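One chain of protein is taken out of this complex; the other chains stay put.
We just call them A and B in the order they show up, numbering each chain from 1.
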Amino acid sequence: MAITFKKVSYTYQPNTPFEYQALNEISTHIKDGSFTALIGHTGSGKSTFLQHLNALLKPSSGTVLIGDSAITRETSNKNLKPLRKKVGIVFQFPEKQLFADTVGKDIAFGPENFGSTPEEAHELAKKMIKLVGLSETLLDRSPFELSGGQMRRVAIAGVLAMQPEVLVLDEPTAGLDPSGRQEIMQLFTNLQQTQHFTIVLVTHQMEDVANYANHVIVMEHGKIVKEGNPRAVFANVEWLHDKQLDVPASTEFAFEMQKKGFRFDQLPLTEQELADDIAAMFEKRGLANE
Amino acid sequence: MNHIIKVSHLTYKYSQNDQPALNDVSFEITDGAWVAIVGHNGSGKSTLAHSLDGLIDFKQGTIVVDGVELNEANVWKVRSKIGMIFQNPDNQFVGATVEDDVAFGLENMAVPHEEIQARVDSALSQVQMSAFRHKQPEQLSGGQKQRVALAGVIAMQPKIIILDEATSMLDPIGRREILGVIKRLRQRLGITVLSITHEIDETTSADEILVLNDGKIVETGTPEVIYAHSELLLQLGLDVPYSQRLKTALQTRNIHTPKTYSDEKGMVDWLWQSLLKR
Partner (left out) sequence: MNKLLFGRYIPQDSFVHHMDPRAKLVLSFLYVIVIFFANNWWIYLLMTLVAILSIWASKINFKLFVDGILPLVWIIAFTMLIQVFFGTGGHLYWQWGIFSITSLGILNAAYIFVRFTLIILISTLLTLSTSPIQISDAIESLLKPLAKIHFPVYEVALMLSIALRFVPTLMDETEAIMNAQRARGVDFGTGNIVNRIKKIIPILIPLFMSAFNRAEDLATAMEARGYQGGAGRTKYRLLKWGTRDTIATLIYLLMTMIVFALRFF
């Protein structure tokens, strides 16, 4: 499912001394089946943007098109529920939303709210807990007895159980250790390839952007300041440094090499690309298997 | 060399039947050193940090901090030598404003009012938060809150700072700010730093790295030595520094790389030497 922003602005607490404009005439298009990465600093408007993706917030002005439904300032709150089923959001530290006395009930909570029978919801819970790599035996345990990493997976399963078409991920790996991070990202890429999700990922991990995304949105002060595929966005390393944003380690490395006089046709994004480039340089010099 | 922390045979279990969170851990930390303890989540590294400050009541083993053995009678004395920064920026902010929070520890130490004032001023300027002194915690970013926590600690003039995953909830900017402040503090005050983390990138400035797994120290050495053992780090669920990863990728392409560890800058220099120089 595609989502389109047309000149969307959002202001918190309008007409008070605390008035704050978080989004300023944002226009963009998130294609069906795409993997979009949203990057920018804390306070750049990312989380306000996210909350427009499933109409948790309605624009102060402008229109958000979620599939075929247009959301504007005037949209009634009554018709939003079907949209929320289609766009699942995994919020930052999602384990904080767990509340039920068993893991199974917590995962079934979403589907039941959207009209599944308890039996259907239970079946979904069984399916989803396996999907996120946990054992079915955990379904009857209390979510609060689990480890932090397990709780995170249960919360993700709870969102997947809604069977959304768009999956929004707000720093899903924050606080996890390296192997936990890798497993979670692997889970999402598998899902996208097998189930054709549209994914929107908010992250500070530029490696993940380089490895998984095909569309990147850079936000600053409530505006989109750059947009395109990862190669285009990461091509201008100086511009990103200027904005205090990171680039993938390989791009950074190649950038340092450039300063020393090396030439690249285009800056590599991953270590495999960089290693290929360097190997080609060695070959050119006839040093390959010395 | 003078050892400011000595841990011998420390063992700790959260409950009778559990696997021990710490299993016969012994090590020493040299006065003025920066030591990093790395391990994946659940490896026992936070338990270790809490034990050093007497926040966990361990039954087996001994901990000696700056010549004082940690026990019930000495616990406050030991705590006065150690400043701890914890993981969650919100949950260690006690004061209503930045300056109140920095003053909190000094009030506990019964420092006279005028001196509190001076120490708060100097601590805030050392972490570059003077402009924020009247701000409330909800007006600060995570990185700024952690800098305030750091100011609260240095105001108490401890000999040792323990960073218990202090950067794990921060964005990259916040993380860089904290590490930058720590580096500067060490230069100025020569303070001993013990940083506990699962981010290998944060151990590059350390003098020594202890690798913890399942409550045991499995490897000790300088960053160069530890980083060169990529397989071990990966096996323990940790990251490998970028330059080392690149080196591995080059080796699979039949390129001979230097045997010893070098950081990114070193790698670029090596490439320049071998490809452009002649």
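One rule holds for everything that comes next: contacts are C-beta pairs under 8 Å (C-beta built on N, C-alpha and C of every residue); 3 or more make two chains touch, one makes a residue touch a chain.
Note that the structure is predicted; figures quoted are calculated from it, not measured.
Counting contacts over the entire complex, the absent chain touches A, B. Screening A:Arg84, A:Arg152 or A:Lys226 for touch with the missing chain picks out A:Arg84. One of B:Asp100, B:Glu202 or B:Asp239 touches the chain omitted from the figure, and that residue is B:Asp100.
With the whole complex as reference, residues 12-13, 16-18, 20, 51, 54, 56, 81, 84-85, 87-89, 91, 94, 96-99, 109-110, 113-114, 144, 158-159, 162 of chain A touch the missing chain. For chain B, the list of residues touching the undisplayed chain reads 50, 53, 55, 76, 79-80, 82-84, 86, 88, 90-97, 99-100, 103-113, 116-117, 120, 134, 136-138, 152-153, 156.
Assume only the chains that are shown with their structure count from here on.
Chain A and chain B, compared by their mean Cα positions, are separated by 30 Å.
Listed in rising order, the residues of chain A touching chain B in the complex are 41-43, 147-149, 174-180, 204, 244, 246, 249-250, 252-253, 256-257, 260-262, 271-272, 274-276, 278-279, 281-282, 285, 287-290.
Residue ranges on chain B touching chain A, taken from their complex, read 40-42, 141-142, 168-169, 171-173, 198-200, 237-239, 242-243, 245-246, 249-250, 252-256, 264-265, 267-268, 271-272, 274-276.
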